[in-house]
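In this view, the complex is presented without one of its protein chains, the others remaining in place.
Chain IDs A, B and C follow the sequence of writing; residue 1 opens each chain.
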Amino acid sequence: MLKELINHLAEPIVSFPIATFLFYLMIKHYKTFGSKKFATWFTILSIPVLIFFFADPNFYLIIKTPDNVPIGILLVLVAFFTWFTMHKAAINDTRMEQGLEPVEAMPENREKVWSWPNLVYTELFAIIACTAFLVVWAIVFKAPLEESANPTWAPNPAKAPWYFLGLQEMLVYFDPWMAGVVLPVLIVAGLIAIPYIDTNPKGNGYYCFKDRKWAIISFMYGWLILWVYLIIVGVFLRGPNWTFYGPFEYWDFHKIVAEFNINLSEFIWIKGLGIGMPKNLVVREIFGIILTIAYVGFIPVWVARATSFGRKFYIDLGPIRYYLFMTLVVVMMSLPIKMVLRWLFSMKYIIALPEWELNL
Amino acid sequence: MAGNGLAKKVRDTQVWKSIFRHGPPDNARNRAAVIAGNVFLHLHPIKLKKSGVQLGYTWCMGGLTFFIFLALTVTGLLLMFYYRPTAEYAFNDIIALREHVPLGIMREIHRWGAHAMVITVWIHMFRVFMTGSYKPPREFNWGIGVILLVLTLLLSFTGYLLPWDQLAIWAITVGSGMAKATPFMGNAGPGAMLARIGDFVMVSDKNDVRFQLLGGRFVGEPALLRFYILHCVFIPLVVGVLIAVHFWRVRKDGGISAPL
Amino acid sequence: MSENNKEPGMAYNMSKLHKVMAILSFIFFVTTIWVFLDDYMRPWKGYQVEALKIQRRHLDAKIAEASKNIDANKLADMKARLAKGEEIVASRKEQITKAEKEKSAIAAKIKAQSIVNGILNGKVGASNFGFETAEAHHEVKAVEKNFKNLAELKVAFYKGKDDLKAYQAQLKEVENKIADLNKEVFDTQKEIKDITNILELLKMAHAQTDISPVFALRNLPFIDFMDPTIKIRQIVVNNLVDDRYFRQVPKVDRCITCHTFIDQPGFEKEVNPFKTHPRLDEMVGLESKHPMKQIGCTSCHGGEGHRVNDFTTVAHMPDSEKQEKEWIQKYSWKEPHHIPSPMLPKSQTEASCVKCHQGVELVPGATVLNEGISAMEKYGCFGCHKIEGKQHKRKVGPSLLKIAGKVNKEWFKSWVWEPRSFNKHTKMPAFFRQSNNSKPEFVKLNIAEVNAMAEYIYDKSKPYEPNEKYHGGNAEKGKELISQIGCLACHGVDGLEDQSNAVKAYTGPWLSGIGSKVSPDWLVSWIKKPWHYQEDTVMPSLRLTDPEAQDIAAYLLTLKNKSFEELKFSPLDKKDRDWLLADYLSAFDTNASAAAKVAKMDDREKTLDLGKRSIGKYGCFSCHNIEGFDGYAPIGPELTKEGSKPITQFGYGIQHDVGNTRGAWITAHLQNPRRWDIGIDKVFRDLQLMPNFYMSETEAKKITVAILGQVSDPIPLAGVKRYTAGEEVYNDGMKVAYKYGCVNCHKIDGLRGNILNMYLDDINQGPPRLVNEGHRVQANWMYHFFGNVQPIRPWLKVRMPSFNLSTEDKNRLVAGFQLGAKQPTVVEPAEFVKWLPGEREEAVKLFNAYNCVSCHAIGFTKETPLAPNLYKASERLRPSWIKLWLKNPQNILPGTSMPSFFGENGTEPSEPSYFGGSAEKQIDALAKYVVELGLKEGAK
Partner (left out) sequence: MSDTKLALNRREFFSYVTVGWVMFSAACAGLGAMAFRFSYPNVNFDPEMEFLAGLPGDFPSGVDERFKATFGVWMVKQEGKLIALSNICTHLGCIPNWLPAELKFKCPCHGSGYYMSGINFEGPTPRPLERFKIGLQPDGKIKVDKTKVYRWEKGEWENPDSFLNV
């Protein structure tokens, strides 16, 4: 029963809001989250949970797959370092609230020390540890090797390498031109643009949260929820036919999920207006087109004009930076929006123009 | 540690002196000389702020990424002795590495190292963001870093095909399938159907970006060769150059970031 | 530019630097353009443009023809009708708009319903899965819940489906209605299209040959990666391979890049490379046995099929000096270098057939090759040169085991010395008096050798006494007999030169000077019963009566060679003999001790020893049975892979005028094998030995083709011609048929039948042609026929001989024919004759109506029969063949005197009043009747 509940909770339709909510809690109470006490309790509590999880044969089967091991490692590291940054930020923020400098700026930490042996040895230790780790990893887990290549028979599911599974998961909601091309390009471009958008001079060279709240929230949300979370779903929870399978669910080939998605135009013309689909493509999709233009073009303007924090942003950043930033945010948020639309309304495409290979 | 008998004798030889131009790094002068006089170590500054050497601050993820890159280069070079990128042999050669090549475990190290590098480079970026180290004067170097991250993914992706098993070709089929949808440049992308005059199809599966990447319409032998060359020569060269730029800029932009 | 312009700290004037930069950049830029153009200009592109023009010309002609075929009046009429129809339809505009509206309303309903159905479909599937999983896990509650849910869903689902079907039916109805409303227009449009369709297609094809801006754009440098129309075309033949350093790589032929129309009929009159391949039904064509996509080009033609850029490097080879000159002028052709197997010149292409067609005597359709193989058989090349698959060939010369009983020793020596001086047609080659052994000191040694060989052979010869006596006969009658009964199928005969030259027989010797060669008694006994003298001879008996044999002998004995009779051969010079022996022995010994060993032998021993060594040296045993040479290996090099032998391994001596190709060397070698010794100072024992056959150039070239096909190219199992079990047996049977010369008289399945050249006026006077003979005759009958030949066609002068066949050979022949025709061994004729009621009576009438007995007279009338005995038919023929034969005999044997009663297709009986005019029933009835005749005869 508990397992079924967890299976159910893991479904993206449930787990995504949960993850978002947890993210909100973490940000809201980052000092609690960043405390050693939290870490200790979390670790202690997670041990029985992990044992419970690992005891399940279906979960164990997936987690021990050699190619899934790096994701496990990634998870542990991400969890630890997320806590760790928050821990450090909490300390620094508390210090700064008290009018002190951050830890990194304390005189004893500003002191200049010799690279030899301080730095060189640290590096050497890291290298040795890393090498040892890699060797052990290589001994314990054989690199995967499946049947010889056979172009006439595709394994099911056919998955991309794990670091691209976030993109593949996006394919559920977007067509390849968006999920595979536009979004990745925007991610890279957005990352490169970060220093030019974020003109906040504070927080350079030390951990903190308060000084650069919005920067950290946007980045962490993209990184943790829209990237790492989607990878986890793609790796562990997507089985044959890219159908969802709970962590304790057996990957039954024949699983069918009731899913029939409808385009916005169909919604409006058929369900709403009750007349047939117009022949002209642009007319047919006019609502979607208007909506999209409004979303990308209108929302940033509206935010800048109508909301107080938007106005502040606009003034702080200046028009170019502001619109650049807002476009990126709007595009980034299109993914969760599309997800929600799918779950609530079985929405397939906002703009459905398969004739032009232009679906959105 | 001017040392006793033998060690001192060795240090006094002309050969030793020709290699190491300074005494043991137990005093300020020699500590500086170790770093400055060594082509590899002089990547580092002679002295740096204490926060910069604290693992708690740097996590050493950038350094590890670079080290894993070097480890991958070495293991990769060695693997090339046994691996032939042809449809007939690729799979058999991987089997050979698994079954009978002495220390064929090199392949496991190479593969897991590749995954580890993806992870370390991501976490490196995470750390750099969290410490705000992309801020002026380090904007440009952050950009280089992002490009290096993308190249790391591409390196891993191109290497994924080489074992030439089902996992490989279908992962690449799925992955490269996205290129088909590139607007205006992929045959299934928006706008592709505009690029035609009569029966002259300018963007088709015979000439789009995916074809260029794979050297064919399917993941076939030409794709194997192309990915091999990209994986072993082309991308590593670019990465090497960019790493040099990255390091150079770290030094020129004031070393590891610290509070202003 | 004064010094003043220089800034401090500058070594050069800036403007000067810019100038240099500009000049270098310009050069750089030009080279970049140059390299693009250099890459772009490829000779094959010109051919494709030319091909486009040719195609355009052809399409122009076709369009003109197609337009002519369209009846302009009719078209105009239709167009008028169309206009009228449009008017009518326009008057129904309101109805049509209404219907269209109705249609879109239904379409909307369908769309809505399919969404509903889609959702239901998904739910049913998911719910079903939930139900099944629950049941599998025995979760009773969940099962119940799911089951109920599923049942409800299914009701809705099926209802939805029904609704959809109803809507679809409505849609179809409306569509039909709309179509009906537009009927006049649609129908006429369709009619117009039916007429103009071909023309439209041709016009479309024509448009594709336009040299338009789009065409230019598609083939522009750099852009031509997108979708060029001018491109390299290739055939990848996975079944056949090229050999690349121990690895077999699938063959890739790009010849069709320039040979654009090679597989398309209609371009026969164009010049190369735009010509259609000859005989498309046999080669290259899609439906031929050798389709281009499965066989490729270079598998037959040789050369470098994967190259496209240079006429020379693909290794085109000219067929003649004229062509060579033409090519040099046209294509700057050079002799290809660094190419192991250049293309075969056109006349030698047939050589490649041998690669795949192995284990057969001849390859149907390969005229030159077959003539080459036949010539090799004639000269007995296989005796001295081993060729895989040809080891079964008999020795072409007569046995010398009883030679002393046939010719005298003096004649023998002179013959061996120079066979042509006795018989200018002989196949026996000349070993002596050749270009490399005509020096007096060599001639002396040769004389010693000939003497010694004769001594050896006569020493070993067994005694022979003829079993017949010659009493004298009528030479004129004999000559006539020879020309009529079939001797000429195997022998050319002096005095009958015209016929002999027409037949070109070679199985037996050309009969010349017989009177000067053998004794009359020997001759009579030989022609009456050849195997009395030589058990394994292929010479058959023609069942000659005594007077016939005497007459023939009489004629042959008139053929004399007086001058040869008078020759006296130089006696054995003992010194030469001893020298030769010592020369042999000194190979393993010092000269002195060799001489000492020779000195120890006695005189006779020395002669016989030299004789045996000489026979071994010249390889006489390869063609003649000679005692003491069992198990001796052939003396010539093996030719199985001669066609792949590197050209550097061919010894040219100083013969620089011979072309530097395998073919040229082999042809030259065949015409004068000793030529490579010319101008080279060799000792006696190193001289070239291959004898001179005095071949004509044509003959040598044909043999060259046959030898060039012997290549080492490995042909993968998937690509080689594989014979069925039946075909294998047939091929084996053919080996017997070719050995005994059956094919000299009978044209078997279209091959050989040399003697038929004598009967060009009336082919029915010659021996019958055998087409699918295993189907025609019963296996049993054939077997017994070989053992006891009975004339079937008594009106023929030419006789089926009686061969001295072994049981095994008879069986091979019979099985070969039978299985080659895929027939069972036994057919029970009685089974076949099962009359329907009243059928037999009508059959008799029909038999009389067609007047069969007017030719098949035997047993019916006293007329001279012109066709075989029908009473023997059931014993001899297979009923199914009789039917096939009756249907249309011309199909089987063109030119036969048997009339085609049923027309060309075998469906139109010339006597339609019987059996309701059904050809099939008539044929069936006649066949039954004929078979029944024989059964009755058998009963008698």
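We adopt the following convention: a residue touches a chain if its C-beta (ideal position, glycine included) is under 8 Å from a C-beta of that chain, and two chains touch if they have at least 3 such contacts.
All values derive from a computational prediction rather than experimental measurement.
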*So which of the visible chains would the left-out chain be touching?*
A, B, C
*Check each of C:169, C:204, C:599 or C:680 against the chain that is not shown and name the one that touches it.*
C:204
_Which residue of B:24, B:183, B:216 or B:255 touches the chain not shown here_ = B:216
_Selected residue (touches chain absent from view) among A:256, A:270, A:317 or A:335_ = A:256
*On chain B, what residues meet the omitted chain?*
204-207, 211-212, 215-218, 220-222
*asked:* Even though one chain is hidden, which residues of chain C still touch it in the full complex?
replied: 4, 14-15, 18-19, 21-22, 24-26, 28-29, 31-33, 35-36, 59, 125, 161, 198, 201-202, 204-205, 222, 225, 231-232, 234, 236, 254, 286
*asked:* To test your reading of the contact rule: which positions on chain A touch the chain that is missing from view?
replied: 153-154, 156, 254, 256, 354-355
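We adopt the following convention: only the chains that are shown with their structure count from here on.
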*For chain A and chain B, what's the span in angstrom between their mean Cα positions?*
24
*asked:* Quick check: how many Å separate the C-alpha centres of chain B and chain C?
replied: 62
*Which chain A residues reach two or more other chains?*
none
*Which chain B residues qualify as touching chain C in the complex?*
197-204, 206-207
*Hey, which residues of chain A end up touching chain B in the complex?*
67, 69-70, 73-74, 77-78, 81, 85, 88-89, 101-102, 104-105, 108-120, 122-123, 126-127, 130-131, 134-135, 137-139, 141-151, 153-155, 158-164, 167-168, 175-177, 179-182, 188, 191-192, 194-196, 198, 200-208, 212, 216, 219, 223, 356-358
*Within their complex, state which residues of chain A touch chain C.*
252, 254-260, 262, 266, 269-271, 274-277, 346
